[in-house]
Every structure is written in structure tokens, then in C-alpha cells.
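Rest of the complex left out; these chains stay put.
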Amino acid sequence: MSTLQLAPDRYFEGDAARKAIARALYEQVRALPLICPHGHVDPRLFAEPDYLFGSPVDLFIIPDHYVTRMLVSQGVGLDELGVSARDGSSVERNHRMIWQLFAEKFGLFRGTPTGAWLNHEFFELFEIREKLTADSAQRIYDQIVEKLATPAFKPRALYQHFNIEVLATTDAATDELTQHAAIHASVWTGRIIPTFRPDAVVNIDGDGWSDNIQALGRVSGVSVHDYHSFIAALEQRRAFFKQMGARATDHAALSPYTVQLSDAEAGAIFQRALAGTASLSDAQMFTGHMLIQMARMSCEDGLVMQLHTGSLRNHNPSVYARFGRDMGADIPIAAEYTRNLKPLLDAVGSDARMRLILFTLDESTYARELAPLAGHYPALRLGPPWWFHDSFNGITRFFDGVMETAGVYNTAGFNDDTRAFCSIAARHDVWRRASANWLAGQVSRGIIDRDDAHELCQALCYGLAKDAYRL
Amino acid sequence: MSTLQLAPDRYFEGDAARKAIARALYEQVRALPLICPHGHVDPRLFAEPDYLFGSPVDLFIIPDHYVTRMLVSQGVGLDELGVSARDGSSVERNHRMIWQLFAEKFGLFRGTPTGAWLNHEFFELFEIREKLTADSAQRIYDQIVEKLATPAFKPRALYQHFNIEVLATTDAATDELTQHAAIHASVWTGRIIPTFRPDAVVNIDGDGWSDNIQALGRVSGVSVHDYHSFIAALEQRRAFFKQMGARATDHAALSPYTVQLSDAEAGAIFQRALAGTASLSDAQMFTGHMLIQMARMSCEDGLVMQLHTGSLRNHNPSVYARFGRDMGADIPIAAEYTRNLKPLLDAVGSDARMRLILFTLDESTYARELAPLAGHYPALRLGPPWWFHDSFNGITRFFDGVMETAGVYNTAGFNDDTRAFCSIAARHDVWRRASANWLAGQVSRGIIDRDDAHELCQALCYGLAKDAYRL
């Protein structure tokens, strides 16, 4: 049997003296409450007191495209992993067999963040003490099944166990937030808040846009027949989300392109979209225009705006055709912020009411564009490394590339951005260790002193997220 | 009271053995004279024997956009910092209040190069021994005021104190260099040399170009009415600058685009510019063409050519409208050198008389384009990290990304590129420590030996700048 261990000083680098500084910093933030201002956990987990995670495969494999994409890259089919096909074609249903396959391939995750998060969860949450291998696979499966059946593994219990202070979900503009209402109505006191994500009604070239506009009219009570009523419906939804506890909005676009259209121009595009005659250029312009509109509304209603750009979705047509979206086949592209964001920043960059948090998939923009922008505009904060970059090296590159120019206080702390609820503690732990390690490097080189490092560590691991998201 | 300290081994990383190597290398270059071949210090400092720096706010805050931009990014107005408005609108005049505000916000500079430079100046130059905080603000203000009133704080005295060997200013092509003439005529023996910067007459889309052309005609004695006379006037100015001690020219452009126009094409654009009908494309082509013309003149007169590109100026229109240029609102863009510089390098890249020093704001070009170019073309040297990248991490990334391919000897050592004269020693110290630290890393990994490291350290901290700028 090969023993699974988590090194107490993991992620700390350097000699013993530097590691001791890192450890001391980490110990001061290790147990702070978790601020989770952006993520994709399903609110049903908390609305249903007796929510069940399903099998270990339901929990760890099927919904996690970080896991499945690596297995796919080495020739395993999504069908072999039990992922449901859109066309109803047959996929593997035997979860013990899927788990066995996963265990045999688990070596692929060596040195990856997914491997680190999983081992953290196995060790800390499921008290597993052997490495996942072909040999140990079924024993570990049994152990996870057993744990999942206990009351301690209900999401509400885990929320307390993880010491979460607040957790934001991400919800379509047309969502009626019934799960959130149920949580509010329940005796449970956890703070689960929605986030307003209007992409599906704003991006006129998206699948099912017309249906989404219908839905928007229905839930808002505003008949959406032109640009003017569209804006009114969005304002109604934002007010509703805010009343339901939302503190932020979230926006995805292929690029951070923004443009200020006249009402007449925006209205004409919207009519073409309704008529099904909008061009690709119309769609780009409208998305770019709506980002400024959303920023304008943020100034008015105080919701913090988040912008995630740079992912070319559904890159693999065969995966998309059979399994649909969010299957690990989204690939980043290069980004440009200096020019693309200028129209938006011209409008709101210096507005004291505005808060815009930027995320990128193009690290070459950290030191070149994002840090200089955030180091000037009062409205801007930089979100933590996102998606492919939310790893120890990714976080370290972010710190090294951003902090000298932007300053720590123009960043937004950490968010886990995950749909894998059980991984949340593991992800925050990597961030906290990486923060402590980075600051220890500064202290050991005499760049900052221990007092400053302590304050910065508290900020990075707790205060900045709370402040940036106005929580 | 919180003590201000400068760690003797600051910026050195690794275990004790590696730090000892770094310290030994640093000790050998620590006290070498400072070569300052590129910067923006006002020559008046040296022309006027009794020059006064003004208040601590005049010295450290108002003229330093590194300082003001960080404060602005956290919601402080430039008016609150005493920066003069172009529209004559009211700004804070109470320097003690401004200093207090600055001190309260000084934590924003933790881990930034600005914070490091300021603390260096406070400690080494002003003998301050407590951290700048809201509590210590007025005591420190008093201490700085007291020091500034002493003869040791006259610029000429500081020049000797800093052990500067030569300092180049940057001067418009139309500058009559009266301050430089006054320095030459004085008994003082410091070496202050001008640098020829013709952007304002070369970039035909710049503010006030027509006025600048008028001025060019006036100071050169050449009536500038066409392209031919424009070139003649520039040649006259270069000869004058050279006679006044200049060793270099400096050129700024948004991109390093170069193009070889025929005289007829260049002449036609110049006429359109005079007539006020030049297009944006005309301006880009003319700038690209003039870079080659300037290179041609450099081959002839031996002035070293510097090229700084990649900054989108005046990104924030509200700041520009009220406070003007150079207010911390210039933001970098991505750069391309391989194709853009080809026409210029076709013309002069292999010319033994030519020396072109390149600077970038896009670090992704270090290993991809700049190091390969500098590692081939005899005419090229790479300037040190510029602006947003002149920090410890920025310098380290430059060393790591450039040196293996370009070789140390195709780089140009350090220049401080600052208008903050009092920060010069602090900036050179960071470079010298970063150089020693980087070389110590090479030695401790057995890549180079101590003898080679010593020679390289001398070159990086003294010899290369002198050689690259033909000083």
C-alpha cells in the first residue's frame, strides 16, 4: 500500500528560514472564514436539507471537466466516464468500473492542481490514507460511499465545516431564484447569495437567445419587444437579484471589447436580433455596448461587476455534438484590454460608485495591461488567476506579474470559481499557502517586513475579497 | 513607533550560501560610479547652484506619477494631491495636509518599487528611522524640510554624493539647451549631457506640431517649409546637440513600425501635415519613415539611437482634460518587433556605425523577439526594463528572458529613466542588487563560475551602459 500524505509545509519553498516565515504567515490565515464571492455551486445543495451527492463518480468525475478533460486527452472517452450524451446514446453506467478506470489513470494528475485538490479532499475530508491506484480503488470507493452517507456530508454541514462566511452562486438573469428563496425561508443561517449573470440574454448570437428573451419578459413582467424594454427588464432583474442578496453581476464575452452605441444604433441591432437577421458584427457590437450599459447600471445600483473573457467555447465539435457544453473543450485566446476597455473606462473608470473586477486567461496581459490599468483606475480591481491558471504556479505568476505595479490593494483576493463544492476548502488552502509563500519570499529578501507581510496576508486571504465584492 | 529598516541583504534570495555569493558580488559594484545615460531630470537642477526642491510634497508627490497613480487608483483625486489643474480649478495647497493623506495611504505601496525607492530615500538620504504612517507623518515632514534646507541637499551636492559620473537629460529638438550651456559655463564639473528627442516635430499627429515646426525653424535657422528643409533642420539640431555633449537620441512611438518611404512620398505627407490634412495613416507612415531617417543620421553622426515604444498615452480622458499629460494614465499595449523593425534593420542593422537601443513595455517580446534580434544584429542592444517593469521582479524577468539568447554583452546595462533626481541612487541600488542576485543564482547552480560572475556584474552595473552609450 502506498501511503497518501499531505506535507504540512506544502507549497512553501526555499530554505528552512524562509519556510518558517511562510508557515508563520500561513498559520495566521489558515483558519480564517472562507469568502466565496464567485463560483458555480448549485444552490440546490443548500436549499435541500437532505441533498445527496450521489456516488463517488457523481461527486468527483462526471461534473468536473478538469478531471474529464485530462482523461480524454489520454484517450479515454467521456462515455467511458459516465458523462450523459445529449443524443441519448449509451454511456457507461457502472460507477465502480468508472472509478476503477479513473484510479488506473490517476497518475496523469501528478503535479496538476486537480490532483492536489483531489488528494486534499481525499485526505482531509474523507480521511483516506492510501494513494488512489488500481489496487486501492475499490477500498477508497467504499470509504467515500460510507462518508457520504453520514450527516456530516450534507452540504449545509460541510458549509459550516469549511467555515464559509458567504458563498455566491452564479445565476441566469432569467432565474427566479427559487432555491435562494427556499434557503432564506429555511431555518439554516448560511449565507448563500445569487450573482446576476445576463450573458444568455445579452449575447444575441448565443444558442436559444430568442427563448431567453421570452423568459426574460416572463420573469420580469416587462414585455421585451425593443431595446428600451430590454433595458427595463434587465433593470428589473438586477433589482430583484439585489433584493435577494446579490452583491455582484458576472459577464462573459470572448473579448473585453467595449463600444458605446447610441440608443438608436443599439435599438436597430436589437430589432435585427429579434428578427433573426443580426450579423456576427452586430453581436460583437451589442455585447460590447451592453457591457457599458451594465457598468452604468452598476454605478446606479451598486452591484459589483465581474468580467470574464478570453475563452473560445466548444472548441471540439465532436465533443460538443455528443455531450454539449462545459466538457473541458474550451480553449483560451490572446487578449487585449488597453484599447478594448477604453470606452467602458472612459464612461465609468473614474466613477467612485463603480467597481469592476477583471479576470483573464492571458497571463501576458498581467504586467503589460492589467496591472497598469488597475494601478490607475479607481473603478478597477484584478480578480485572482482564473481557470487554467488557478494553480500554485499560476497564482505565483499572478503575484509576480501584477503586484509590483497594481499594488496588492487593487486586487480582489481569492475566489474558488468552482462547481465542485467539496473542493472549496482545498482551493482556498492552496491560495493561502501560495500567498504566505509569496510574502515569505518578500520578507526573506528584505523587501517588506513581517508586520507588513502579516497585514498583506490577511488582506489577500480574507479582507480584499470582502472589500472588493462589498460583502 | 514602527521602525524603518533597510535589510542589508535585501533582494538577495535563497539560502545563506547563495546570499553570501550575492553579497560578495554586490560589494564589488556597490560603490561604482553611477552611469545615468537616460533620464528626465530637469537640467535646471544643476544650472542653478541654489536650486530648491520645495516642500516634501513638491519633491516626492506632485511630480511623480508613479506615486500619484497608485493613490488615484484607490480613490484619491489628483487635486487632493496638489497637482495643478490645466483649467486653473482649485486644488489642495496645504502641503502638510497632502503629506498626511499620503502617509495614511502609504501602505498601498507595500511591495511596490515606488515603496522601495521611497523607503530607500527616507532611510539613506533623509536619515529617517521610523515608517511613514499617519502617526509619524508630520515628524517625518519636519525632518525632510530640515534636511532640504541644508547645503548637502543642493542637486550639485547630491550629484557628488550619489557618485554620478555622467547624467543625460532628455530634451526637445527645439530646446536651445540654455541650461546645459549655463552648466558648461559654470565652475561646477559634473557631467550633464543633453539627449536629442525629436518626437514633437517628427510625430505629425502630436498636439502643437505646427507650433513645434515653427520653433524648429527658428532655433535651427533653417526655414522649414518642406520635407527637405525639415531634414536639414533636424540635422542642424543634431549637430548642435552633439556639440553640446549629447551622445544619444531618443524616440518614442506607439509601435516600433518602420517603413522606408521615397523622398517624394515623405515629402507629400509632410506637405499634407503642413496643410493640416494629414491622415492617421500618414502620421504612422511618417513616424515609421522618420525612424529610419534618424537611424541613417545616427550612422553618420555617431549619436546612439534609443527607441521607446508601446505606451498608449493619456488613456483617461477626464484626467487628461483637467491635469494634462504624464499623469500616470499611460497604459502599455502589445508589441511586435520582428516585422516592424525589419525595414530599419534592413537599412542599418548590420552597419558597424549604428547603435540602436531598444526598450519595451511588452515582456512577452523579451525571449520571443528582442533577444533573438539583439543576438544577431550588430547594431542592436537591449535597454533595461522600462517603466512598469523597472522593479526587482521586472529586472529578474528581463535577465531570465533575455540573457541566455541575447547574451549579457548585447544589453545596455541600467538607466534610471527618472525625473525624480533623489531616487537615482535607490534605483541603481535595486539594479545592482538584482544583478548580483541573478548572477549568484547562476553561480550557485554552477552555470558560471565566480570569476565570470564578477566580470559580468561589473559589466551590468557599470561597463555596459558606458559602452552602449559611447560615453
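Annotations
Labels for the chains are A and B, by order of writing; each one numbers its residues from 1.
The working rule: a residue touches a chain if its C-beta (ideal position, glycine included) is under 8 Å from a C-beta of that chain, and two chains touch if they have at least 3 such contacts.
All of these numbers come straight from a predicted model, not from anything done at the bench.
The total count of identical chains across the complete complex in this file is 3, with 2 shown in place.
Here, only the chains that are shown with their structure count from here on.
Fitting chain A to chain B on CA positions gives a rotation angle of 120°, reported to the nearest 5. We define each chain's centre as the mean of its Cα atoms; on that basis chain A and chain B are separated by 40 Å. Chain A makes touch with chain B in their complex at residues 14-15, 17, 336, 338-339, 342, 345-346, 349-350, 352, 364, 367-369, 371-378, 380, 400-401, 403-410, 441-442, 444-449, 451-452, 455-456.
Contacts from chain B toward chain A in the complex involve residues 2, 5-16, 69-70, 72-75, 107-113, 116, 312, 315-319, 328-334, 361-364, 388-389, 391-394, 397.
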